[in-house]
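The complex appears here minus one protein chain, its other protein chains still in place.
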Amino acid sequence: MKQKDIEQIIHDDHTGMSLIVKTVARMMIAVIILFAFYIILYGHLTPGGGFAGGVILAIAYTLMMLAFSRKMALHKFSDFWASFWDNIGMLAFIILGFLGLNSGYFLYNFIWHGKPFHLVSAGIIPLANIAIGVKVGACLYAIFIGLSIYGRLIIKEEE
Amino acid sequence: MVVYILDMVILVIGIYCLIAKRHLIKKIIGMVLMEYSVNLFLILIGYRHNGIAPILMPDENRVHFAQYGVDPLPQALVLTSIVIGLGTLALMAAYAMRLYEKYRTFDMSEIRRLKG
Partner (left out) sequence: MASVMLPLSVGIPLLSAVLILLIGKAWRNAGALFAPITTLITLVFAIDLLGADAGTYWMGGWPPPFGIVLVLDSVSKVLLLVVNMVAFLASVYAVSYMQKYTAQNKFYALFILMLAGMNGVVLTGDLFNLYVFLEIASIASYALVGFGVEHEELEAGFKYLVLGTIASTMLLVGIAIVYNLTGSVNMADVARFVSGMPPNKALLFALAMFLFGFGLKAGLVPFHAWLPDAHPSAPAPVSAMLSGVLIKAIGVYPLIRITYSVFGAPNIILNLILWLGVISAVVGVFLALGQYDIKRLMAYHSVSQMGYVAIGIGLGTPLGIAAALFHMFNHALFKSLLFLSAGSLESATGTRDLRQMGGLKKKMPITSLATATGSLSIAGVPPFNGFFSKLLIIIAAIMAKQYVAAGVAAFVSLLTLASFTKVMKYSLLGKLNEKYERLKESPVLMAIVLTILSVLCLGVGLFYNYFMDSIFNPAANDLLNQAKYISMVIGG
């Protein structure tokens, strides 16, 4: 998709929702993604963590799909890459578990723990949170793509 | 005690909805009700009035902590169970769509090819 097409989707009233929704969504999506990263990165200090942050991350892309159009969302983050990052997140978590074997136990917290209540602390827990966040975000988005594209196919067939 | 009973009422409604309703989407809603009532049950077990975060710092008053610190385990269990519920929900929605594609109906009483 070229820059011109993107411009057209943004300003066209016929694809996606109305101009008001599009304008608000365009401002909000970046903030939502930022918030998701905050929840993921501070998961070991505050309530939240990989799963909650990942859900928020997925919601940002789902909002993009709802407000603009399926075409736009798939251009930014296609189903192939969603599935790819889903697998990468899970792979990273399992490899983290296997690295612990080096220090004696599966999933052992082998990194220096640091001072409590600082961002760099708690050993592998922030890393595990990042892996889970990536996995959950990509996975939920992939589920949404799967259900919406497949549902659209059924409706088309019916018509 | 009343909250536990009300929670079990939600559970029973969920099971009823899952089994007795014929519409696939209503079945899915029943499944969600059922899962969430159990999550609520776990949360009720771990709930403490005026609870504090269960992090024991070196300068914490141990007696006060033991009295008011909430139980962190049910929260971890609930989070895990929510994730599992999400997976089941997604699979169920996918099944409902596939069934609709094949049978052209959401009515479970018309989806009857298996017998015997």
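Annotations for the structure displayed:
Here the chain labels run A and B in written order, and each chain numbers its own residues starting at 1.
We adopt the following convention: contacts are C-beta pairs under 8 Å (C-beta built on N, C-alpha and C of every residue); 3 or more make two chains touch, one makes a residue touch a chain.
Please read all numbers here as calculations on a predicted model, not as lab measurements.
Note on the chain not shown: across the whole complex it touches A, B.
Even with one chain removed from view, chain B keeps its contact list with that chain: residues 11, 15, 18-19, 24, 27, 31, 34-35, 38, 41-42, 45, 73-74, 77, 80-81, 84, 87-88, 91-92, 95-96, 98-99, 102-103, 111-114, 116. Touching the omitted chain from chain A are residues 80, 83-84, 87-88, 90-91, 94-95, 97-98, 100-101, 104-109.
The rule is short, and it goes like this: only the chains that are shown with their structure count from here on.
Work out the mean CA point of chain A and of chain B, and you get 24 Å between them.
Here chain B touches chain A in the complex through residues 57, 79, 82-83, 86, 90, 93-94, 97, 100-101, 104, going by the rule given at the top. By the touch rule above, chain A contacts chain B in their complex via residues 51, 116, 140, 143, 146-147, 150-151, 154, 157-158.
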